[in-house]
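Note that one protein chain is taken out, while the other chains of the complex remain in position.
Which chain is which? They are A, B and C, in the order written, and residues in each are numbered from 1.
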Amino acid sequence: MYIKLRLRLACSLAAALMFVAAPVYSQAPVAPSRDALVDELVVANHILANEGVVDGYGHVSVRNPASPNRYFLARAGAPALVTLADVTEYDLDSKPVTNTSATGYAERFIHGEIYKARPDVMAVVHCHCLDVIPFAATSVPLQPMYHMGYFIGEGVPVFEIRKAAGITDMLISTPELGRALAQTLGSKSAALMRGHGAAVVATSLHLVVAKAYYLNVNARLQLQAMQLGGGKVTYLDPEEARQAVQSYERSWDFWKARLPRN
Amino acid sequence: MYIKLRLRLACSLAAALMFVAAPVYSQAPVAPSRDALVDELVVANHILANEGVVDGYGHVSVRNPASPNRYFLARAGAPALVTLADVTEYDLDSKPVTNTSATGYAERFIHGEIYKARPDVMAVVHCHCLDVIPFAATSVPLQPMYHMGYFIGEGVPVFEIRKAAGITDMLISTPELGRALAQTLGSKSAALMRGHGAAVVATSLHLVVAKAYYLNVNARLQLQAMQLGGGKVTYLDPEEARQAVQSYERSWDFWKARLPRN
Amino acid sequence: MYIKLRLRLACSLAAALMFVAAPVYSQAPVAPSRDALVDELVVANHILANEGVVDGYGHVSVRNPASPNRYFLARAGAPALVTLADVTEYDLDSKPVTNTSATGYAERFIHGEIYKARPDVMAVVHCHCLDVIPFAATSVPLQPMYHMGYFIGEGVPVFEIRKAAGITDMLISTPELGRALAQTLGSKSAALMRGHGAAVVATSLHLVVAKAYYLNVNARLQLQAMQLGGGKVTYLDPEEARQAVQSYERSWDFWKARLPRN
Partner (left out) sequence: MYIKLRLRLACSLAAALMFVAAPVYSQAPVAPSRDALVDELVVANHILANEGVVDGYGHVSVRNPASPNRYFLARAGAPALVTLADVTEYDLDSKPVTNTSATGYAERFIHGEIYKARPDVMAVVHCHCLDVIPFAATSVPLQPMYHMGYFIGEGVPVFEIRKAAGITDMLISTPELGRALAQTLGSKSAALMRGHGAAVVATSLHLVVAKAYYLNVNARLQLQAMQLGGGKVTYLDPEEARQAVQSYERSWDFWKARLPRN
């Protein structure tokens, strides 16, 4: 299983890298099969639920590397319960291309509009990950506490939906709101959403799951450090953060092995 | 199982809506069978225990939609261990109509008196949910941190039993105390009980379980936000909270699937 | 199993009450068999470990109701792993009467000396329960946050071993230190031990397990309330605490059912 996992990781990273300008880890450019990618998407759903990054709500998608104007996302449902049959292919306007009779996530525009705006992005997570929500509600910026949260050094903008659309139901349920969120995200790895959660992006499924996980862990550690240090906290230097890039390969291995067996 | 769950959810929502003026999610008005409802009540008990909303103490009831002056509640016992045979039917004075030889919860008046005062309420939870207890002991009002806690925007009153009855054993063990609690609750979704816990109400079992769960999560997030922001926290605007109504359907699916299998 | 549990609870309470002046819950005075009591002691060990009140360290004992100058305590070992064969009978000087070749807990004097000083006490827990340790290290007294922690209203004294014996290894490893701890405990339900943990006593095994558990929960809630309220926290009134006596019967049922099955 270990070897199989590593092969899969290599494949999905490779697929991702076909569309990325500056690959961090060089891999042979072999695209994963559609079946393998969709299978990984189901695993990503289960990991996010099992590790508490999502609860009954939240979602994760992956761009179709063979057809970059399409992405895969489960139909509406709890991530822990997603099966292969739930996975739907969407175009970048977030209209279903397969599984067209199923109900989609109301907020699928988070995914479609980010894929449009960010050709480098191969996978997207939307979560209500708990420890980031207090940060989204204050003016305290997230800062990188340790190398596992290195990407926070890029800055984590906060999306204020009131600025984009006034008073709403807080959901990104239109293409316009998706575009506004994508604009706030800019070139970063993550954006917080005030009163809601976060959107996290990466160049592969493995990476996006880990970034969503460590975004949340880092938030908890930062709150603790601020309570402890009275504000005098040493965060990663911006250049340290830039250098401390993680592949998170072992995280995926670990989390996959921890999934409950049915 | 997924489809079966959705059917059940539709049914119980429908039943609830027969007694509600302004349904949030429109459904065909098909009442669930008594058996189906009692079965769901057992599941609701198990979910509340498994998700840590209740421990050995706390209880959940559902109004009998076919006979709105009656409600179902387990006899006295730990929620995690409730079985079909424990479910008892009560009239609104909280006198048992079935299972009359069993010992009832001393605090069943929480349920009966709220059902009397609130014809719209179809289900009630009483919990000692931990993270709300510090709020009940201070003058800090709960505020909606994110859309999942939208109903907190209505305001969450705190029941001070001393005002109603002076020095007591803290329990709602008489109809009078039940009425005083119902009065404090007013038209809201939840009331905190100082030195004790909370009472949460909704138009269905699925909703009341989720509201009890997210009441507690929101309390934890608010404490973190207050520690982080020094008081400058942006809560949901009252109108945002009104619009951000949740069905919590996926939460029920998720929590039911997480129950230990016997 | 439910019925069996209740019978057992009645029996052990009854046994306890034979030696108590003012019983809280009146029961027929039927002493449990030695086998039943020792069996419950094993369960109490497992519950304390499973609920996180003890980790690899800590211990729980029960007085022999048929021979009140004796008590049962496992030989030295992790509570989660205690079996019937590990249970040893001690006299009140904490010398083993059975199982004499086994190594005993170095701190068994906590138990023996408390049983000597407190004829009403039928069961003792010593734990390093985490959330009370910060209180033991400060001058902030524990206060009852809710009815489940009612006994905290009696006051929870802090044992400062330096006052009794100067600089030590922090352990209660002599009869003298056991006596000093018992003296600090006085007539209360619990004493904190600075830099160490707590000693908790009650009139039965079921009660002592629950008091140890809720002592720790209450500590966590009090810290949260103090952070939230800036000191303006409404604790249970002393008379409310006196009236809010709990039997914790359902807690034992719940915790026993949660034990991992081997």
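In this section, a contact is a pair of C-beta atoms (placed from the backbone, for glycine too) under 8 Å apart; a residue touches a chain by one contact, two chains touch by 3 or more.
None of the values given here were measured: they were computed from a predicted structure.
J.: Just list which of the chains on display the missing one touches.
T.: A, C
J.: Which residue among C:Ala164, C:Met226 or C:Ala257 touches the omitted chain?
T.: In the full complex, the listed residue that touches the missing chain is C:Met226.
J.: Can you say which of C:Tyr71, C:Phe135 or C:Phe151 touches the chain missing from this structure?
T.: In the complete complex, the chain left out is touched by residue C:Phe135.
J.: What residues on chain A make contact with the chain left out of this view?
T.: On the side of chain A, residues 2, 144-148, 217, 220-221, 224-225, 227-229, 232-237, 239-240, 243-245, 248, 250-255, 257-258 touch the unshown chain.
J.: Applying the definition given at the start, please give the residues of chain C touching the unseen chain.
T.: 49, 55-57, 76-81, 128, 130-131, 133-135, 137-140, 162, 167-171, 194-197, 223, 226-227
To be clear about the criterion, only the chains that are shown with their structure count from here on.
J.: Would you identify the chain whose Cα-based centre sits farthest away from the centre of chain C?
T.: A
J.: Looking at where chain B touches chain C, is over half of the residue numbers used by both copies, so same, or under half, so different?
T.: Copies use mostly different positions to touch.
J.: Where the centres are mean C-alpha positions, what is the separation of chain A from chain C, in Å?
T.: 47
J.: Could you please state the distance in Å, as a whole number, between where the Cα atoms of chain B are centred and where those of chain C are centred?
T.: Using C-alpha averages as centres, the distance is 33 Å.
J.: By residue number and range, which residues of chain B touch two or more other chains?
T.: 227
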